[in-house]
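Every protein chain but one is kept in place in this view of the complex.
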Amino acid sequence: MRKMAFLSLALLALLGFTGPAIAAYPEKPIKLIVPFGAGGSSDMSARLITKEAEKLLGQSIAIVNIAGGGGGIGTLEASKAAPDGYTLLWQHKSLITAFHTGASEINWDNLTPISNLMLFNEVVHVHKDNKDIDTLEKLIAKGRANPETLRLPVQIGAGAHFSALELEKATGVKFHIIASGGDTDRLNEQLGKRADVVFQSITPTLPHIKAGTLIPLGVGAEQRDPGLPDVPTLTEQGYDVVTPFNIGLYGPAGLPADVVEKWDQISKKLMENPETQKEMAKVSLFPSYMSTKDFRVHLKKLNDNLHDLAKTGGLLK
Amino acid sequence: MKAMFKKFYPPALIFAVAAFFYWYSFSFPPPRFEPMGPRFFPQCILIATMCLCVLEMGKAAYQTFRNSLVENKARPDGHPSSRRSEETVLLLTTILFLLGFILTIVFTDIPFLLLAFVFMILLGFVLSKRTTQVIRPVLGMATGTVAAIYLVFDVILKAFFP
Partner (left out) sequence: MFFLEHIGLGLQLVLQPSVFLLILIGTAIGICVGTIPGLTAMMAIAIAIPITYSLGPMQGLALLISLYVGGMTGGLVSAVLLNIPGTPSSIATTFDGYPLAARGKPGKALGYGIAASFLGGGFSYFCLLLLAPTLAEVALSLSPFEIFAIVMCALVMIADNSQSSLSKALTAGSVGLFVGTIGPDPIVGVPRFDFDSPQLSGGFVKVSILIGLFAIPQLLSDVRHAHEAEKTIDATYRDILPKLRELGQSAVNLIRSSFIGTLIGLVPGVGASTAALLAYNQAKLASKHPEKFGKGARDGIFASEAANNAVIGGAMIPLLTLGLPGCPAAALLLAGLTINNLIPGPLLFTNSPDITYGFILAFMVSNVVMVGLMIILIKPFAMVVRIPKYLLIPPILAICVIGAYVTNNRFIDIWVVFGFGLLGYWMKKHAYPLAPMVLGVILGPIAELHLRRGLTASKGSFMPLVNEPVCLVFLIISVIILVYPFVREHSRKVHLAQSDADGSSAGSNRGGA
């Protein structure tokens, strides 16, 4: 008798632990993987929206930074997670560039793209003490006259590297490309005068541009960036370099449709929120919501574009 | 001879493993965009390791050679051999328990806190004098630790449990 009682108790206990089959999503906190170091634009953009997103979601969101490999390591982690909607990925074009350079095994179609939320632009800047290259014209002239002399730090294989290649293609300048890290590392190189020119996202450079330590030469966008309204775009100056970083949400492959739908809705609402827009504008981030369908189209085009760039730039793995 | 083997085999083993990894490292892609590439640093380290191991093996061989020229006095054991084997048994048991603990965490769905509780009670008992006196403190330790883990990890850190 006692044996039976014990067995049935054990069975009950085991059953208790199997957990509910279907429950309202989300019922526990979400992990958002940011595959870049804390403090860079990718990271800051994620943190900016988590506040609002948590309210819309009804659950807390934990940001986990897993930096390295041009974003490849964090992406890998996210792709291996269970497709239950509790682990998501915050990525931009470095997802694709890392794939083409061999740093990552995961491309956009190995994941479930959910939606695109925002974008940031990049600016070409030099240190104020470099008087001989303080305009775009002077920079290009010097660069063309002295190939492989102007030092341009990039993170090898990341989106910034590809932007540098586009810059080279459009201006005809061969830069001396230096291996560095994320946004803050490259900023460090510039401020420490170990680099001549940097092409990086606007967000971390704003305080230094405002203080006058860095001189912006041109923005790589279609229109002037509201964060730097006095700085002409590179296109305006005659160089067709447009390199926006569209940041979006992804989930592991096989994410259920209702989870995707839910996050798509949340993304839309987040980007329509005027408060969020204001916060974003302060750090030069702009809403560029794309629904799941549009996002997929965008990614396919971007993928082909970057693949070609990698091929011609000799970056293909 | 046995003493020499004991001193000789660790560096030899490390040397062999290092050599294997050195061979394996040639499968890394060659350098691109920068002069060193993924291979250089590990290879330098592995070569340094192998050289150091050769040095160690040389020292071991030299010392054994020198010792064999001197009369070998029988050295008394530090511990009586029965105590030594009991310690080894304890050590192996601990390792096995730890292994079992990890295996059950990884491969079953039994909640971590329960497994930890059982693990701590079993191990605590085994390591102790195994009298009835120790049951209370061991239970206390296990309960206290589980409570502390729950408090720190779940409540404060909102961590995810395996």
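Every chain is named by a letter (A and B) in the order it is written, and numbering of its residues begins at 1.
The definition used in the following text is that contacts are C-beta pairs under 8 Å (C-beta built on N, C-alpha and C of every residue); 3 or more make two chains touch, one makes a residue touch a chain.
In this text the structure is predicted, and so the values were computed from the model without any measurement.
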Missing-chain contact, candidates B:F5, B:F41 or B:F65, resolves to B:F41
Looking at the full complex, which residue from A:H176, A:K269 or A:H298 touches the chain that isn't shown here? A:H176
Of A:E54, A:D109 or A:D134, the one touching the omitted chain in the full complex: A:E54
Touching the missing chain, which residues of chain A? 31, 37-39, 43-44, 47-48, 50-51, 54, 60-66, 68-70, 72-73, 76-77, 80, 98, 101-104, 148, 151, 156-157, 176-181, 184-185, 187-188, 191-194, 204, 206-208, 210-211, 213, 279, 282-283
Write the list of chain B residues that the hidden chain touches. 10-11, 14, 18, 21, 24-25, 28-29, 32-38, 41-42, 45-46, 48-49, 52-53, 55-56, 59, 87, 90-91, 94-95, 98-99, 101-102, 105-106, 112, 116, 119-121, 123-124, 127-129, 134, 137-138, 141-142, 144-145, 149, 152-153, 156-162
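Everything that follows uses one rule, which is that only the chains that are shown with their structure count from here on.
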Whole-Å separation of chain centres (CA-atom averages), chain A against chain B: 40
For the complex, which residues does chain A have touching chain B? 17-18, 29, 60, 62, 102, 156, 177, 179, 314-315, 317
Given the complex with chain A, which residues does chain B contribute to the contact? 29, 32-34, 109-111, 158
